[in-house]
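Have a look at this one before I ask anything.
What you see is the complex with one protein chain gone and the rest in place.
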Amino acid sequence: VRRGYPEAVYCEGKTPEQVAGIAAAIGSRADPDGATLFTRAAPPHAKAVLGVLPDARYDADARLLAWPPRPPEPTGGLVAVVAAGTSDLAVAREAALTAAYLGRPYELVVDVGVAGLHRILGRLDLLRRARVVVVVAGMDGALPTVVAGLVPAPVVAVPTSVGYGAAFEGLAALLAMLNACAPGVAVVNIDNGYGAGHLAAQIAAPAAA
Amino acid sequence: VRRGYPEAVYCEGKTPEQVAGIAAAIGSRADPDGATLFTRAAPPHAKAVLGVLPDARYDADARLLAWPPRPPEPTGGLVAVVAAGTSDLAVAREAALTAAYLGRPYELVVDVGVAGLHRILGRLDLLRRARVVVVVAGMDGALPTVVAGLVPAPVVAVPTSVGYGAAFEGLAALLAMLNACAPGVAVVNIDNGYGAGHLAAQIAAPAAA
Amino acid sequence: VRRGYPEAVYCEGKTPEQVAGIAAAIGSRADPDGATLFTRAAPPHAKAVLGVLPDARYDADARLLAWPPRPPEPTGGLVAVVAAGTSDLAVAREAALTAAYLGRPYELVVDVGVAGLHRILGRLDLLRRARVVVVVAGMDGALPTVVAGLVPAPVVAVPTSVGYGAAFEGLAALLAMLNACAPGVAVVNIDNGYGAGHLAAQIAAPAAA
Amino acid sequence: VRRGYPEAVYCEGKTPEQVAGIAAAIGSRADPDGATLFTRAAPPHAKAVLGVLPDARYDADARLLAWPPRPPEPTGGLVAVVAAGTSDLAVAREAALTAAYLGRPYELVVDVGVAGLHRILGRLDLLRRARVVVVVAGMDGALPTVVAGLVPAPVVAVPTSVGYGAAFEGLAALLAMLNACAPGVAVVNIDNGYGAGHLAAQIAAPAAA
Amino acid sequence: VRRGYPEAVYCEGKTPEQVAGIAAAIGSRADPDGATLFTRAAPPHAKAVLGVLPDARYDADARLLAWPPRPPEPTGGLVAVVAAGTSDLAVAREAALTAAYLGRPYELVVDVGVAGLHRILGRLDLLRRARVVVVVAGMDGALPTVVAGLVPAPVVAVPTSVGYGAAFEGLAALLAMLNACAPGVAVVNIDNGYGAGHLAAQIAAPAAA
Amino acid sequence: VRRGYPEAVYCEGKTPEQVAGIAAAIGSRADPDGATLFTRAAPPHAKAVLGVLPDARYDADARLLAWPPRPPEPTGGLVAVVAAGTSDLAVAREAALTAAYLGRPYELVVDVGVAGLHRILGRLDLLRRARVVVVVAGMDGALPTVVAGLVPAPVVAVPTSVGYGAAFEGLAALLAMLNACAPGVAVVNIDNGYGAGHLAAQIAAPAAA
Amino acid sequence: VRRGYPEAVYCEGKTPEQVAGIAAAIGSRADPDGATLFTRAAPPHAKAVLGVLPDARYDADARLLAWPPRPPEPTGGLVAVVAAGTSDLAVAREAALTAAYLGRPYELVVDVGVAGLHRILGRLDLLRRARVVVVVAGMDGALPTVVAGLVPAPVVAVPTSVGYGAAFEGLAALLAMLNACAPGVAVVNIDNGYGAGHLAAQIAAPAAA
Partner (left out) sequence: VRRGYPEAVYCEGKTPEQVAGIAAAIGSRADPDGATLFTRAAPPHAKAVLGVLPDARYDADARLLAWPPRPPEPTGGLVAVVAAGTSDLAVAREAALTAAYLGRPYELVVDVGVAGLHRILGRLDLLRRARVVVVVAGMDGALPTVVAGLVPAPVVAVPTSVGYGAAFEGLAALLAMLNACAPGVAVVNIDNGYGAGHLAAQIAAPAAA
């Protein structure tokens, strides 16, 4: 386990057999202090892993498999994960679960896009309690700027591939987020909920970490 | 005069001499019912035109020359022009003056970017009186979505080349605006204040137009 | 209902079940003054919604579902929707129906691309009666410039992903339209008939709107 | 002289000294049957060449130097060169002069952009007499499609870097021209008047060529 | 029939039913002097057209349907169509057949890419007899420059989407061809065999055309 | 002062006069609890500000002006700022000074690019003491991945425009950083030392912040 | 056989029938001194070739068919092929097998990405024995720079399309590799294991080659 955090196996581009092989190797290791996450796991990947590690937990929306199945007891600051729309929910769940498996408490807030400001303004209390806010949005990627202007915590922005045409598979949101008018925003790869959740967990780590 | 609107001469890429020649031709025309606008006019262009049409009016910020110098009496609906930041002001002025020379009343609102939401929320009264809102913004281009979510009028979005790095000379703002989450937004070319002002004037035209 | 206009549910990227859930919530609301549009609804989405709201109306070409099924009595100015070619018809229908459900009268004109100028010139009478013209075109995206040069009304240009190779899924048409030589053109996202129809309805709104 | 056509020296990126050296070598050759063109020659290049070949002819607008200075007696079909706007004139002149030095008769037509269709329609007689039409346009690059729809001759389209913002230095016009809705259009590089004139001269070559 | 050339129906993006409808309309026209081409016709399109016009001719490789089935008696100059590799053959056939249906004689030369120069050098006799050469190539798109340096005829270059990775679906070949070092090259859209064949037929048209 | 942090004035694209006006307004405010940063300030901007606020501090390398001139007493965790090469130093200084003016202790490490791994490996002790590491790199942008693989702290990656050709003004480094193979990396805009320093200061804020 | 190396048939974009035809022609040639490689061969291609050349060898991972099936006796220097992750293995195998069929000894090293430096540092002995190192990596493409900084041999870098979002199908890795901070790196096309293996075999050729 690298640097004290769970190991992650990136399943996309691997065959179910390859992933099962990795799962078997992990299962045979006596690794007391860390979990393993299988990211971007399609159902066939999940089936292959569950054949080897039957008590692994699979979240089909987040395409995330975790083993051992239970996240550690949460410590450190609150990770707030905000999704602009319902279509951004899968990526937001991936971020939230990753943070949970790295040991952080989290809250998930959905459908608060900037086209109706009252929605995000209505959740300010929660957001201001967070040690870090993960903001997941597609299309115009405008939400992170707005959030960063409202809360003192650092914002981890996740562009999603939600949209069409000149959304260019998330490029529009990515560029918008990199140019956020409010300071305090950093960006991860398009649809990279895992990376955002990991970083958020590091930011919100308890003092001793 | 095409379709009843002032003619426009695009000065960029023309020499001052070429522009002066066009100005002379215009001055010699007996054209009672329409103004001429010289757009993207640098100071040497302005000097050349003023040598031929001494009463022309030059707005150096907007790089706009108008002749005859006085805009028509305003008719039709209000054109609100909103600039996210001070750096967007030149383009916003170009839009506002163009609308004025096409005969519309206008109001100019500056420094109301989304990083501080109270600023735009503080101007809602004005914005809700407008027949059309021109929103000028660079960097993340987030302001048009927010405005469109707050007012019933159509929004004409103008991306600007303000910013650096991944702003890519206005591309980030352009893409964000094309993907505005709120409906009711259309977009003109980067830095195209003239086009936005012209369109806004057409939208806000009085019933007879 | 935001700002007095129908609500829209963007179906792409949502499962039929998710969309049915939203439909059920809407059906149970006593919402006297507004329709709901389900945009980019594939047949499975349509089936799911119709299971919940059996009298909803589905236009398969436009991929648009509307409930309640009847558009309001038309008021305001005429929305002319122009499609360059037959392949652009689906997007044009989405624009026209959206305008209709927002309460505007509309006319649809098809197959008037610039490669045969007589076709568009033959429809000038109609176009000059419009309060706003929506122009839908793919490939070289040349039609909006030509229309804007012929009519005094504002033009809302919709690039489509029709074409291949260097059409780059609508990018060529998008860029051409953003650079329209005639003023009075603004652009929405590629294939965004919904956005164009919505904006057109706002532009053509009756004075009281 | 390659393949029976004048040689061309591309001056951009060469020092005046290098170009003068090439000119001296050419001057010392007894080359009875062909001219040499120095393309994209800035004034310092021109000065250097004229120091060596004093009777060379320099066209500063077209940035073209020719030696010997007189084009051959025109033979073959008519090359019509059409420029959408005044800003496209330099590139159009480069095309026309190149065709002339390759021995073709030519006509130059300016300021006939598609924003005012009557302008191009007023020149149809001339265009229909041409063996080939070179169409030079920037911004939306819409003119070649329109011309190709009106005349039976092949169209050589030259995108120019005229424009700003999303014109992307001629990319918008280039893409539009590659996607011309009318068949019978081929495209050369942005601002490449020399290449267009050369190709046009080959197309309009007399039967024996 | 526009400008004396066959009409073309672009099938991609139309349903077989739509195409059959167009075919029926064409079949019922008494159009003595022109053929109709259905381009980019997939087998279902072909089947639909053949149901209406049973004697139409379908070339599955070129995805081209022609009706009436027989091309006119060839007149004018020779159209040489050159394909760099076997993978470029379908596009080359589309170009050759289009030229044939526009009335030109043609020759098709395959597998003469620049990686083995002897192959193209071995076909010079044929190429030098041509009035125009269509060069079809993917990947590095190097062949048109080489051909243009060897023959006096104009070259119409067709980039293809053959290749992978940084070929970017034909973009690499397109850019290379636009920057051909030898003059006398113009370019059509990626995979646009129809456009190339049409233009070539216009270039090679007999004097009276 | 937004959210308890210093205000920042972005000078690029503003005239020295505009900036001086803002400086005067700030100087006249009795703002006891916060500093103001003038970012991307060229020497003329600096001169204009110093004319109004003579005790402001200008760092010409970082193009940063601060007033009042002294940063607050440092609290919170250590911000380590790492520059891959000397050419990245200006951006790294901007990040470090920003963190300092937001109240954090910092260390600056230079010339530790991945082409000589011993250099970064030799500074591990320092890096492992940091609460957050800002990594500034151009060209291939490889350093953040390597650092994130070595330390448990979150990494804020800043791509720079250092390089040429296919570096595309920082795009290559930006993309590489967004695709960092090691988790725990987030990215800010190209050359955005200010944004990175601000975010780092938020991440390293003392518990009470 | 070109220049003394095996011939290669690029199968992608050819039908199995076309490939079988080529295989038959090759099988009927009496070509004593060279092998043929069928690259990017999908299973149907393989089946078609094996029907004609039953003793051909197919490596399904590398999508490579070779005939005759046995590589020549290895001569020349060692070709080390390094894959950053398991997902890069197929491309790495294609490179290694190509080098083998061109007559070189090779070693394959997998899963040594820069996120865990100890992995590559643990293989230095092997890498320093190589005459040339092929480095295959996706995502951030950081490995070639690191390897080139550690070994004196030339590095052939192969970007792969492994990754998602801003990996842009291998573009991020390609750009990073072209900007490698360490000298001694050259790059081939994305996923081009064949090209890398071929070049490596040429570099490691024995003195007489």
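By letter and in written order, the chains are A, B, C, D, E, F and G; residue numbering begins at 1 in each of them.
We take it that a contact is a pair of C-beta atoms (placed from the backbone, for glycine too) under 8 Å apart; a residue touches a chain by one contact, two chains touch by 3 or more.
Remember, predicted model here, so these are calculated numbers, not experimental data.
Asker: So which shown chains sit in contact with the chain we cannot see?
Answerer: Output: missing chain touches D, E, F, G.
Asker: Just to verify: which one of E:Met177, E:Ile190 or E:Ala204 makes contact with the chain not shown?
Answerer: E:Met177
Asker: Touching the left-out chain: which of D:Thr36, D:Thr86, D:Thr145 or D:Asn189?
Answerer: Checking the options D:Thr36, D:Thr86, D:Thr145 or D:Asn189, the one contacting the hidden chain is D:Asn189.
Asker: Kindly note down the residues of chain E that lie in touch with the hidden chain.
Answerer: That gives, for chain E, the contact residues 84-85, 113-117, 121, 139-142, 145-146, 148-150, 163, 165-168, 171-173, 175-182.
Asker: Please give every residue of chain G in contact with the chain that is not shown.
Answerer: Within chain G, the residues that touch the unshown chain are 2-5, 8, 132, 149-154, 156, 174, 178-179, 182-190, 194-196, 198-199, 202-203, 207, 209.
Asker: Touching the absent chain: which residues on chain F qualify?
Answerer: 85-87, 115-116, 162, 164-167
The rule is simple: only the chains that are shown with their structure count from here on.
Asker: Using Cα averages as centroids, what's the distance between chain B and chain E in whole Å?
Answerer: Going by mean C-alpha positions, chain B sits 46 Å from chain E.
Asker: So what's the Cα centroid distance for chain A and chain G, whole Å?
Answerer: 35
Asker: Where in chain A do residues touch at least two different other chains?
Answerer: Residues 2, 85, 115-116, 149-150, 165-167, 171, 174, 178-179, 182, 189-190 of chain A each touch two or more of the other chains.
Asker: Which chains touch which?
Answerer: A-B, A-C, A-F, A-G, B-C, B-D, B-F, C-D, C-E, D-E, E-G, F-G
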